[in-house]
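With one protein chain held back, the other chains of the complex are shown just where they sit.
Chain lettering (A, B and C) follows the sequence in which the chains are written, and residue indices restart at 1 in each chain.
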């Protein structure tokens, strides 16, 4: 099988770099098209990122010599599409919401599927917010989206905020096992890479933390309801539960978002041991079908009382597993636990690639 | 008025050092006696702390030349007491629980009042756990404690865990204003100085956090109930509310514990503006009587959405104020907010000194 | 004596904030005029810095209510000068070199003395680069500067780069004691506050260091030669010694630049003990005349082998002392030692204020 050629929009930014390296040896996809801001356009990729490369892994040599195109110019991508150099794009655009929204629509309208990391379309009712393990059936809305908008080949799917990916899969596993979740109070301690580069100033993080991340709490409280929602009338209707209260903090570490979660179940309440069993045996569609980017075990539970720890656990299973510890009864709700995931892998580029694998598996990408 | 001579047990440790510097120019108390482990005993204080001094402020010259005594030898303190060099002691002992418990009792039995930072006696029913603003009336148990144990001049009072001092005063202010608090879910992000020196290894805090602090959550959930308790039958009977669920994390910063608090009131629920008013106008007995260590305004509310921040706010009003921000409705409970206090000042030595001021004010120290 | 009214250009930036707080209770100077970029102009100072205040100390209440003027508009300052609200200005401008250079000249031409932190005029031959302890006699060039340029009351003096202030005073003390210094190899480890705010991204400093600071090494190698220079033909002629090789690194800490210095003397070589004596007894003109901002002892030597340390030593004597340790023979040159100073106090605003005190002492400011 020859690989599907893919493009990266926003290829020089932090998430774009993460896409490039994670796709270095991907068995299904091959980066053949890179686009960024006009400032980078025209340079080779290796020139465009010289002095700005953030990762310890590097890009594949053939990517280094690709000419960077202007991400605002959809016609470049269309031309690459015709030359079979870009069957779809990952969008890691870092513009304002309205610009991103319009530009992603322009790509889709031009026939190019868009798998986006941006938040612009998360509340567009016919755009699914996908976590491949949690709501793979939401891809069913894609034909409705295309029909309604008159798009042929193109469409838009998005992934949720990086912060909630730390606990959505374990919550989903419990719901799927029959345990309704009614209320969640969650406090997150989030890594600086979540704000991109240059992002958070050193003077804000040395011997300090910032008890606020603009917009993050609202996203964390609302996006899960769409992900748990159902397709009705060609739109995704939000779930009404769980009620979520999120408090999001920026702490001094590079990668890995940690969440301290307290939750109340409905009438049926699992024991601590039942929960561990549910998590240990949980497999989603990506696991059942061995998607390349899928972690073998999406939920890894650690019994040591001082885990998960960001530096030691974030890279578990290529940075795609959610690592959990400290599951115990809650004095106020039913249970509480601490969860961790890698925010620029599972929470960003890796999650996007897994979504692309899901879409290819379902026949939406060729 | 001549100053009261005081002794410090555990004077060379981190909290001991903090006591020494905070008492540098104290108008009521004067450090005249220092005791530590046998290893330091016999040296001058300045020799004992050479190469181990942790603070940027230094000790008063006259303290540097005091000879360090063996803290295990109560007779030294008794002798100093007789020479009017040690009217009472601050205990910053760092031994095991049973040892500390027995040693503090030995001092008290020998006629020397003990104002302790150690956790050993926090659950002794006739020993009050004092926050000078919150439960100053708990000093009423001291005569009962003395009578029951046959102690004359000596007694023991303790202060609570450093972590809860970040939110006990604001909670107390609300309760006092008539708003019953039923449930609290709190997540803390605690500084490494809370573990003393050497304490937390660098390899655990660089690009990392530790989602666990041994014993801290239990203390955080139980101690408030004793502080809110009532004296009955010569013991402090715990309050039954609020129910507290605490999740305690160690984060990479030197000083300042931050707490993200969600809480549910009883039937009477204040508005956000009412709460701000309650906090702004709150004064406790230390403020009403201008105790030297008391912050002028014990609760400082900051309107900026990115405060409180440990490095910028922990030193507010000599490190004795609780700084709060981000008060807003909670999706699940009634309200939530973020609070900060300096763990080795308000949460340790400064809180101990304020307790001593309270005890002097009430006539227990002379 | 009534205080001299002073203005701050660039008052809302990091160094500007440092000036404001250091002048809070200054016995000679009173901040009455603040100017910043057009973005801040028109706001009250407290509004202009809300959410951007970097320090744990705050500004005096009367400064909070001063209206911020546009620093580009010299006529505002002239008007304030006439109203006796601004006898001279501290320049903490953060523009490009040419703009700063022209603007500072415009203030001076308009009759307003400029005491600058900017690097723009450091290589202007008739502008002295002052360290008040080292080259106070370089103020002699001010009348020549004024005459040549046709300025009446106005003039420009600057202070050197923050990095070299860590070792210039100890070097000067040795030279003054008769020990010629021929060669210096110095490696610095510099705090992030040296780059201002937002400055260095967190992703560059967490679990990392940056082995390069643009322009810093050149400044470190050249500026000392001007400071050690002599006035000749109405210009400052650079000294020819010492030859300096500087390697400057950015390390993950907020404040305090550390320098590891190896140096070779001329024929006359002091012993380690002689050097310690020279440093211990060293006093400059600011010490001899008790300038308010002057450290009592400008060079503090610590015998512990693990000092100086930035967090513990940078605030020594209000952040104005240079703290030295580890003086020992060098295997290759004659001696080596490690020195530390507070880069935003001694190395920036505090050094500027000390220069102003020197100028007032010499009659240049009234």
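To be clear about the criterion, a contact is a pair of C-beta atoms (placed from the backbone, for glycine too) under 8 Å apart; a residue touches a chain by one contact, two chains touch by 3 or more.
The structure displayed is predicted, hence computed values, not measured ones.
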{"item": "Residue of B:252, B:325 or B:352 touching the missing chain in the full complex", "value": "B:252"}
{"item": "Selected residue (touches chain absent from view) among C:23, C:251 or C:320", "value": "C:251"}
{"item": "Absent-chain contact - pick from C:172, C:226, C:326 or C:342", "value": "C:326"}
{"item": "Full-complex contact with the absent chain, from A:313, A:334 or A:357", "value": "A:313"}
{"item": "On chain B, residues whose C-beta touches the chain left out of the figure", "value": "54, 192-193, 197-207, 252-254"}
{"item": "Absent-chain interface as seen on chain A, which is shown", "value": "50-51, 53-56, 206-207, 254, 304, 306, 311-315"}
{"item": "Touch residues of chain C, complete complex, unshown partner", "value": "183-185, 187, 189, 204, 206-212, 221, 243-245, 247, 249, 251-254, 258, 260, 262, 305-312, 325-326, 330-333, 336, 338"}
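Rule of thumb we're sticking to: only the chains that are shown with their structure count from here on.
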{"item": "Proportion of interface numbers common to chain A and chain C (over half same, under half different)", "value": "same"}
{"item": "Chain B and chain C, separation of their C-alpha mean positions in angstrom", "value": "40"}
{"item": "Interchain centroid distance [CA atoms averaged], chain A/chain B, Å", "value": "43"}
{"item": "Computed distance of Cα centres, chain C from chain A, in Å", "value": "48"}
{"item": "Residues within chain B bordering two or more other chains", "value": "206-207, 254, 306, 311-312"}
